[in-house]
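Only one protein chain is missing from this complex, and each of the others stays in its spot.
After this line comes chain A, so read on.
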């Protein structure tokens, strides 16, 4: 510590190390948040339901997606990425997950929402298993932090069923 340069280097290095410790502490504080999110998805209408020329089924739906994810936000939350996926079983695949809609919630104020939309991404099967198919709609979310660990969780909503016939 016998010269200006030595002391400047010491201050800079120690300051950055302590900053890293603070970021760790900030991320750790996220564990004390106990979130209580709610979500519900309603299928308002099946717009059409066809078998494509390549043999795969496709369905288009209009959905009401509503959720209150405000309890997920902490002081260390940058944004929440949320998506709704349809999950179902077929003879070829034990689990199929098809993402139908996603969005980014930039702040707590935007976390309580109701979206009326057709499915943002196409709901196409690997094959032709959709007629009369029971499926779940699961809302997944990723809580993206400003620093540190990302938490992810989901809410499973069951009881949805596709029509027996093409239309």
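Everything below uses one rule, namely that a contact is a pair of C-beta atoms (placed from the backbone, for glycine too) under 8 Å apart; a residue touches a chain by one contact, two chains touch by 3 or more; residues count from 1.
Note that contacts and distances are computed from a predicted model.
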item: Record-based protein name (UniProt) of the chain missing from this complex, from "Signal peptidase complex subunit 1", "BHLH domain-containing protein", "t-SNARE coiled-coil homology domain-containing protein" or "Electron transfer flavoprotein-ubiquinone oxidoreductase"; value: "Signal peptidase complex subunit 1"
item: Residue, one of A:26, A:43 or A:98, that touches the chain absent here; value: A:26
item: Positions on chain A contacted by the hidden chain, ascending; value: 1-2, 4, 7-8, 10-11, 14-15, 18-19, 21-22, 25-26, 29, 74-76, 146-147
